[in-house]
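Partial complex: the chains shown occupy the same locations as in the complete assembly.
Chain nomenclature is as follows: A, B and C, assigned in order of appearance, with residue numbering initiated at 1 for each chain independently.
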Amino acid sequence: MILITGASSGLGAALAKTYAQDKHTLTLTGRHDERLHEVAQACQPANICTLTADLSDPKAVTRLFDQLPATPETIIFCTGSGYFGNLEKQEPDAIAQLMHNNLLSAAYFLREAVIRYRNTPLNMVMVMSTAAQTAKAGESTYCAVKWGVRGLMESVRLELKDKPMNLVGVYPGGMATEFWATSGKTMDLSGFMTADETATMLKQALQNAKHGYISDITINRY
Amino acid sequence: MILITGASSGLGAALAKTYAQDKHTLTLTGRHDERLHEVAQACQPANICTLTADLSDPKAVTRLFDQLPATPETIIFCTGSGYFGNLEKQEPDAIAQLMHNNLLSAAYFLREAVIRYRNTPLNMVMVMSTAAQTAKAGESTYCAVKWGVRGLMESVRLELKDKPMNLVGVYPGGMATEFWATSGKTMDLSGFMTADETATMLKQALQNAKHGYISDITINRY
Amino acid sequence: MILITGASSGLGAALAKTYAQDKHTLTLTGRHDERLHEVAQACQPANICTLTADLSDPKAVTRLFDQLPATPETIIFCTGSGYFGNLEKQEPDAIAQLMHNNLLSAAYFLREAVIRYRNTPLNMVMVMSTAAQTAKAGESTYCAVKWGVRGLMESVRLELKDKPMNLVGVYPGGMATEFWATSGKTMDLSGFMTADETATMLKQALQNAKHGYISDITINRY
């Protein structure tokens, strides 16, 4: 079973559809019940389970893991939201929301996954952004939370050094998703990658061999 | 005037005392009213103003800047708290607290400083930690928030490129402060730097010349 | 046509064999004439051309590109050698050799590729090492040359920003190849990845879509 978070839209939804085509058994989670069901609908006839959850609530995270129908062989964490603009133009409440949606949810989710599965052979894929690798004007708080998730992941990697649970870091740049519509930034998205093409490349790039695996992937637009 | 945050303990308190010895006019802020007054007491007879504030509350941040007796020529942001241990042993509430104390407070504070002073020649010193530069086992959420502050600062630097307000990044490692007592990590602190020696080195290293300035400083124990 | 450098051994040779199985037309280059022919032999019956060249000689690099039977759609730079041990135990001549084999050859090769192909849609894959991403005791000069290749590649990326030539960074860690036998480091290689499994994963991970591509890949052993 593959567990995908943030599956109600964007890259998470596109990954769900791509994996469904290969007849994978999927568990999808996201904050938006209705949209999550639409995505599940589009994944038919694959074997799909949906579990609505707000990952910035630690009790919801525990409940989600309690309700999983099976131990996942792969978990893809795609949860996140965007908020942009120069720092002096940003609103405190929206900054707090951004941190909860991206960094706090990543910490709660990864913590619960490590508690339950650190002794299980499993790929835990953390989807971040190229904003986790570089500083960007107009994206200071977004870079803050994405650098934060990366610092979290790289540190937990050290904690899991001799464990069979593997952390995979994924850094996609410039995708054309509904993400931007609500992000406070006006962009020409015509040259951006679609979520579908990103999902297709990512699925193929995620690989394990006998002695090793693809541990980090950056995906960029031309 | 020099504004120091996180001045009620640790490096912030030590910086206050060091600058007070040079007869600088200081404004000190921190969460702990009583401890802040003790620090101010120890800074006598320098010209000191104390303003208690919880920087993870955006209204308190606005109020703090409203109450400043003058425009600071230097601001030293020393606010922060520690929380350690392997991720699976950490408590969700304490993780949220850590993010609020370190990352959210940095974003709120820096935002307000940029709103008010981005067109003013001023050094805005962000004190982080060597945990902002590297991953560390047993410090995953602490690294997360410190990497986050660094991503924030590096991005805001780009936004302030042609402005007279300068951001200075400071990365101290291994200090022996009361920080550790409440952090959930047992340490032998005998080889650690004291807050006083770190403050003394930092004060001397922070410099401006006609065409440039010390923009980043890392301080390590032997 | 796919051009692979460093193809006479290790990952380069393994990539040649893997691509040959898919009936790709290949041009293989390496310093060792005899070993290069053995690799070409093992790639039969694919369409293979071999061109012996020492890429640390700029004239040999020019000659190599002059002799290419066609414009490559993909170039995989796998050239390199290893040399290890604490710095005080290393020999000056071997350090110079290491820089020539790894960094100078990368600069000469990339320069010639950029001169000829910067206006051609083409993937230029630079295979480095996880030693390009982190510092390692006992590998100081090896890290030096690999960090150097990375700095070169990241800078040339900026120069090629609006060009159809794409640079792809590849960072494999811990492979069991003859590389180690001559490197001055004694290692237990039993848990290391084989060159073949690394090549298989890398070939599958290298992908282009309409608006973007996999730009960076790290491959690690468990």
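Rule of thumb we're sticking to: a residue touches a chain if its C-beta (ideal position, glycine included) is under 8 Å from a C-beta of that chain, and two chains touch if they have at least 3 such contacts.
Keep in mind that what you see is a predicted model, and the values were worked out from it rather than measured.
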item: Assembly copy number, counted for this structure file with 3 shown; value: 4
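In this section, only the chains that are shown with their structure count from here on.
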item: Contact graph of the chains (line, ring, star, complete, other); value: line
item: Cα superposition angle of chain B on its copy chain C, in degrees to the nearest 5; value: 180
item: Closest chain to global C-alpha mean, per-chain Cα centroids; value: A
item: Length of the line joining the C-alpha centres of chain A and chain B, rounded to whole Å; value: 31
item: Chain centre separation in whole Å, for chain C relative to chain B (CA means); value: 44
item: Residues of chain B engaged with two or more neighbouring chains; value: none
item: Of all residues in chain B, those that touch chain A in their complex; value: 58, 86-88, 90, 92-93, 95-96, 99, 103-104, 107-108, 110-111, 114-115, 118, 131-132, 135-141, 143-152, 154-159, 161
item: Residue ranges of chain C in contact with chain A within the complex; value: 164, 166, 171, 173-174, 191-194, 197-198, 200-201, 204-205, 207, 209-222
